[in-house]
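Missing here is one protein chain; the remaining ones are kept as they sit in the complex.
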Amino acid sequence: MDAITTFVSQTVLYATVYTLVALGILIGGRAGIFNIFGEGILLTSASSGLIVASLTQNWFLGFLTGALAGGATGLAYIYVHETYKINQFLLGVIFFILGAGLSDLIYKLVVGVTLTPPIAPPTPVVGGRILSELPILSGFLHQSLVVYFMYAAILIAWWFYYGTKVGLETRAIGEDPKAADVVGVNVTLRRYLATVIGSILIGIAGAYLAIVVIKTYSSGMAGGRGFMAIGITIFASWKPQKALVGGLLFAAVEVLSFTLQIVAKNFPYQIPLMLPFLAVLLIMMIFKKRIEFPASVGKPYSRE
Amino acid sequence: MNENRPPRVSPIFPQGLACRGVVGARVRAGRMDRKVLLELKNIRKAFGEVVALDDVDFSIEKGGIHGLLGENGAGKTTLMNILYGYYHMDRGEISFEGSKVKIHSPQEAIRLGIGMVHQLSTLVPEFTAAENIILGTEGRRISFSTGGERPGILKLCEEVGLSFPLDVKVRELPAGIKQKIEIIRALHRGAKLIILDEPTTYLVESEFEQLLKSIKRLIDQGITVILITHKIREVLKSCDTVTVMRKGKVEGRIDRPEMDREKLVKMMFIEKEIKITESALPRVQLPDCRRSELPVLRVQNLAVEAGENGVGVHNLSFDLYGGEILGIASVSGNGVKELVEAMIHPSRLKEGDIRVKGESIRGLSTLEVFARGVFFTPEERIQQGILTEGSIKENVLLGHQGEKRFLRHDLFVNWEEAGKAARKTITEYGIYTPSEDFLIKRLSGGNIQKVIIGRAFVSQICLLITHNPTVGLDISSVEFIFRKLVEIRNQGDAVLWINEDLDELMMLSDRIAVIHRGELRGIFPRNQFDKYQIGLAMIGA
Partner (left out) sequence: MATTPESGISNRARGVRGLSLFLSSIQVYGIAIFLSFGVIAAISAILGYPVFEVLETLVFSSFRSFAGLKSTIKVSIPLLFTTYAFSIPFKIKFFNIGAWGQMLLGGAMTAVVGLLLADWNLPSVVMIPLLVLTAILAGGVFALIAAYLKADYDINPIVSTIMLNYVALQCVAFFCTARGFTDPKGGHPQTMLLPSSAALGFIGGIPYSLLLAVLAVLLVSVLINRTRLGYEINAIGYNPVAAQSYGIDFRKTIMLTFFFGGALAGLGGGLEVLNIHNRLLVGFADISGVNFGPLGVLAALVVAGNPMAVPVASFFMSVLLVGADRLQRTMQVPVELVFLLQAVIVLLIVITRARLSAKR
């Protein structure tokens, strides 16, 4: 494979993480919930997913665990928020810390006991020799099944929000919850669903990160990607198709920074490592005028 | 039927006493059934310690317009919100079409055939009218296009005589149109009973007439309408029955033949010493007053960029003299917000000039404008006017934090002085509170508004700009504010009074200026006040 195809392949590999998290955030956001603790979910599901996958040598169980970890965290979060009406950002910071703490603890407890580092089982890769020969396209297509899951998720989300009435109603909640409430839309139920589904996606992304991309676990391995995904979601104006674009963009920056480190040996390696984070800020500055938010995202809603 | 016997009026349950077109030309024959459509019994609702509804009974027959009358805070909206399933009652029973029902959410109310048009628009601003109308309807959950339900919507519009663009984003439409959309939205779900909550809040006289026409067409279709209002005039003009509420209780129900202004006023208010007008306003006199020779405020060729959802101001010029109240009549969204902004934040002034006592205020900061003797009270009391979790003292200081009097060495706040000013305000304005350290959010709406007004007078001013100061207040607070405005004027200072309620403006203004789409449409002197004409000017007709 030539360099460009390799580049594309690596980009898509990493983009899956970014895009799934961004999609998870935007699903919650469309119902008015601003999820800033994606990083915490990534860490928890990475650690738990990898361990289960390693112990059972079954990739699917690993992903299932990650999904469950995400879903449980999301459920706990939305329950506390809806019941006690606590500020979403405040709660999000706490849940991020919880997730980070939990992930390290789980790893230490399990691996500390067995003392064997986990071995990630492989996931099925789509396409055989034919796909892998295609230039550039193979970068997009010759990938793990999970990447195809990501593609499918984006398409389904896109269709859901803009092609179905249920999606219209859900978007209404994010814009003006009272308007949706008075016409009989069950705001609370949909917020629960949106948060949990979004968190499940992020959980899958975390398991993917540990099992497919990095193949090991280390403390803080999400490296801030969960937070960068917030930037992607904002840049994408909370739209699924743009989230894919954003994910690819930032993954490309990340892959570029790896390349730079290898190529420019005498250049301090810390600077390329800073690039992705600065890129987030830069992109948000450049696209400031074109960014839209669901009007009520982050705000609590109650009738009285 | 013995036509000489006057019909009896029963205060609470007039079953069997429904008028049948017997007396007077005002009653239209056969509009109201004998059948009871809705019965609310013993409704009780408290928010924390505050009892909003205390053992309320309310019942109406099928057909016709039923008024629910009461001043602000009487509990009318709360009662209807319970009927609509938006609030839950603490105790009570609801019967609809003869059977007992439990309504836990708007969904259930809608299914029963109850629709509600709230006072403030509940449409999603980002969506079009069509999208808003089909939002939440049953059927065709998955694939949709507004196309499927469109013909039904258009037919409804035709039947009721309402029309509006279906595919424009709602946030670009004026309040009158939004209301029509909300009515169609309720009808589209098969509403048999439609509740209208203070529908004339954002309408002028001519639009109200139009609305009445549409409501009458609804009645002809067999729909029942409940009209929530605080304006006696509206009830007298349009309602078949009226139930009067006061401070969480029902005072009684009167049917059309027995309706008269005095009776209704007596039922609405306990305050005997306040004279009340037909618009349920306190009657306050405006004595003769000589205005100053030179204008206190001169606005010249003012042009301001449009804000969010507004139109900005174009080429606006007018003078305001000391010793006068200049009323600004304008429908919300027509540039008044930008006008006030320009006066308070003149650093954003693009074209034209504003002069206070002859000196231009172009480019000045807000505090510098205040230092010239200008102060204001904002449109939205809570959202724009108070430091919500702050004490009364902190709130009285607001706007004066740059004054030498309240600073020590330019750096430190002189809290003793601030406390003094707060105490003075509390005393002068009769604000009911144990101390100036009390949290402002615990005060009633009227008292909060007193703090906001009192804040304006902590230091000397020559011009007060005030925007809808009486919204949502009880009658004594309204009277207090009216008297205060007159007092300021009589002292020789100027008042720029922006108000959407034309009745209020007409009572107390020396002149009324109309602004439409950012332009001055005319200034009416007091002896030429005509509600209909001014209303037409307000909507640009």
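Per-chain numbering from 1; labels A and B assigned in written order.
Keep in mind that, in the parts below, a residue touches a chain if its C-beta (ideal position, glycine included) is under 8 Å from a C-beta of that chain, and two chains touch if they have at least 3 such contacts.
Just so you know, these numbers come straight off a predicted model, no measurement behind them.
A.B. asks: For the chain left off this view, which of B:98, B:151, B:358 or B:430 is in contact with it?
C.D. replies: B:430
A.B. asks: Touching the left-out chain: which of A:4, A:90 or A:189?
C.D. replies: Final answer for the missing-chain contact: A:90.
A.B. asks: Looking at B:277, B:292, B:365 or B:459, which makes contact with the chain not pictured?
C.D. replies: Of all options in B:277, B:292, B:365 or B:459, contact with the hidden chain holds for B:365.
A.B. asks: Would you write out the residues of subunit A that touch the absent chain, in ascending order?
C.D. replies: 36, 80, 84-86, 89-91, 93-94, 96-98, 100-102, 104-105, 108-109, 112, 219, 223-224, 227-228, 230-231, 234, 268, 270-271, 273-274, 277-278, 280-281, 284-285, 288
A.B. asks: Could you list which residues of subunit B touch the chain missing from the display?
C.D. replies: Answer for subunit B: residues 344, 365-367, 370, 376, 378, 383-390, 394, 397-399, 401-402, 407, 410-413, 415, 419, 423, 426-428, 430, 432-438, 476, 480, 483 touch the chain left out.
Just so we're on the same page, only the chains that are shown with their structure count from here on.
A.B. asks: I'd like to verify one number: the distance from the centre of subunit A to the centre of subunit B, where each centre is the average of its C-alpha atoms, in whole angstrom.
C.D. replies: The separation of the two C-alpha centroids amounts to 46 Å.
A.B. asks: For subunit B, which residues are in contact with subunit A within the complex?
C.D. replies: It comes out as residues 47, 84, 86-87, 105-107, 110, 116, 118, 122-127, 131-132, 134-137, 140-144, 185, 189.
A.B. asks: For subunit A, which residues count as touching subunit B in their complex?
C.D. replies: 163-166, 168-169, 172, 175-176, 178-186, 295, 303-304
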